[in-house]
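To start, I am sharing the structure in question, which I have written as structure tokens.
The complex appears here minus one protein chain, its other protein chains still in place.
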Amino acid sequence: MDTKKAFPKKWLLSLLLILILATLPFYTNPYKIVSITSILMYVCLTVSWVMFCAPTRYMSLATATFFGVGMYTSGILGEILPFPLVVVCGGFISFLIGLLTGIICLRLRGFYFAIFTFGLNELVRNSVVWWEANVSGTVGRWVIILESMTIYYYMLVIVLLTVLVAYFLRRSRFGLILYSIGESEEAAAHIGIDVTRYRIIFFAVSCFFMGLAGAVMATKWAYIDPRIAFNPVLNFTPVLMALFGGVGEIYGPVLGASLLTAISEVLLSRFPYYYMLLYGIIFIVVISFLPDGLVGLTRKWRKETTDAIG
Amino acid sequence: MRILEGEEVTKHFGGLAAVHDVNFEINQGEVVGLIGPNGAGKTTLFNLITGSLRTTAGEIRFKDKKITGLKPHQICRLGIARTFQTVQLFGNISVLDNVFLGSICGTTTPTRTPDAREKAMTFLELVELSAKKSDLAKNLPLAEQKRLEVARALATEAELLLLDEVMAGLTAPELAVATGLIETIRNQGKTILVVEHVMQAIMAICDRIIVLHHGVKIAEGKPREIAKNKKVIEVYLGTDDYAQH
Partner (left out) sequence: MIKLVLDVIITSLIMGGIYSLIAMGLNLQYGVARVLNISHGEFVMVGAFVTFWAYKLFGINPLLSLAICGPILFVIGLFAYRTLFRYLRKSSQSVDIFEGRSMLASFGMLYIIQNIALLWWGPNVKAYNFLNYPIHFFGLTLEANRLVALLFTLVVVLVFYLFILHSNLGKAIRAASQNEASAQLLGINVHRVLALCFGLGALLAGLAGSIISMMQEITPVMGFPYLIIALIVLVLGGTGNILGSLIGGLILGGVTTVVLYWQPDLTLVVSYAIFALILIIRPQGVLAR
């Protein structure tokens, strides 16, 4: 094997990118750091979503729920435990609730799974609102405050972890099994795949990373309440970002989330009154004209170039 | 030795009895045909054996162990595999990986990936698809897709194979290949239960034939006996499918 080609370009590029990101705070202003942290958050959520939902073709609309669980874990445990442990707890509790969710909606597929997860978010949010109003007497929670640079590095590590796990999962036999479940659950079951177990476990795994992100990001807002933590919009944005980027390769959701977050930040600052309108139009345009996302586009271009060259 | 038996197997859908009080015995190494007009309950019976459907009543035993109530993946690991009437391949996965999945998921002994890949290749060679190992399954022509499904089923190291209309839609030369394949599998010591409408094939390869009609077993015996059975002839006459056979 050609030793030069043995270390492919994409690894070099990725390493370079990581290096740039790791040293970023030393040559950019704090405002940019906050923006990029936001991008990292969306990348994490999108890659987590893609991890399970892309191969199995189950559309989960409950990303906000598990993100919110992570946030509340931060709020509750933030002053009791050292922060790294709080983050891990956030992930772990999200994992457990993800397991529970998976077990509850065992038999649901397609439309029913999607709206169940959507309704789940609403149920959790309203339950927390009710709990806070009638049982605990508080409204929302105060979270410990961290420096934006600290938050940035935490998110960077989490994103790297998420992307690595997603990447290796996809190339492993488990990734193949998940993909086969998406292709034909019936056939998968008949060749010995315990579909239910895989669904439950890997759904929960994707929730773990959402919880990690939530636990960290809670410190950015310093005060969280059910409205912020379980914001229904967050159920849809990772899906849109995954669509935009395309799910054929791992860089798809990363690219999609980064670009779309950057675009929406620009829109929000430049056109605060038209923000939703423009975002909605982008949404519709992406869905209509980019069915395979950016990954699909680059694949087409590459194919057309090689076809042209002959 | 009895490998599969069904005792008063019954399945109701609402008020309709798709399968009713069917008793059957399959012995190891046999090739048994399951025939009957459309809607007779053949695929339903397959679904009951593999666990995709739960029986309303009755029991099915595999190697003297009760399997009614088990899930499909558990039954597969015990040693029963099947193909589907409408081919259910993993279309966007490569030909080799389709079989590879069978090797790693259907067997009870854990296998390392390179070993499983090798084993998968042997099954591909058996069905003469090794040249297309990197092609996507959905790009294969129908006859090859059916052979791939058989390879995938074999990869699970099943002892009992349920083939659901594996000959449907094949041309004459393809039929010959398919028949030869079944012979080869039988010679490896597997037991095969075949649902078919292609009569010549059934008559040629089966040791025994079971006939279902409206969910009830109406006849059973050697191919020659079945061909002369009055009830069977009555049931088939008048349906266009069988006019030529």
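For reference, chains read A and B in written order, and residue numbers begin at 1 within each chain.
Keep this in mind: contacts are C-beta pairs under 8 Å (C-beta built on N, C-alpha and C of every residue); 3 or more make two chains touch, one makes a residue touch a chain.
Since we're looking at a predicted model, the values are computed, not measured.
Taking the complete complex into account, the chain left out of view touches A. Checked against the hidden chain, the listed residues A:Thr28, A:Ser127 or A:Ser172 yield one contact partner: A:Ser127.
Checked against the full complex, the one of A:Ile115, A:Ile145, A:Leu164 or A:Leu268 touching the unshown chain is A:Ile115.
Interface residues of chain A with the unshown chain, by the touch rule above, are 57, 59, 104-105, 107-108, 110-112, 114-116, 118-120, 122-123, 126-127, 129-130, 133-134, 232, 236, 239-240, 243, 273-277, 279-284, 287-288, 291.
FYI, only the chains that are shown with their structure count from here on.
Separating the CA-averaged centres of chain A and chain B is a span of 42 Å. Residue ranges of chain A in contact with chain B, taken from their complex: 173, 176-177, 179-180, 183-184, 186-195. Residues 50, 52, 71-73, 76-77, 81-82, 84, 88-93, 97, 100-102, 104-107, 113, 152-153, 155-156 of chain B are the ones touching chain A in the complex.
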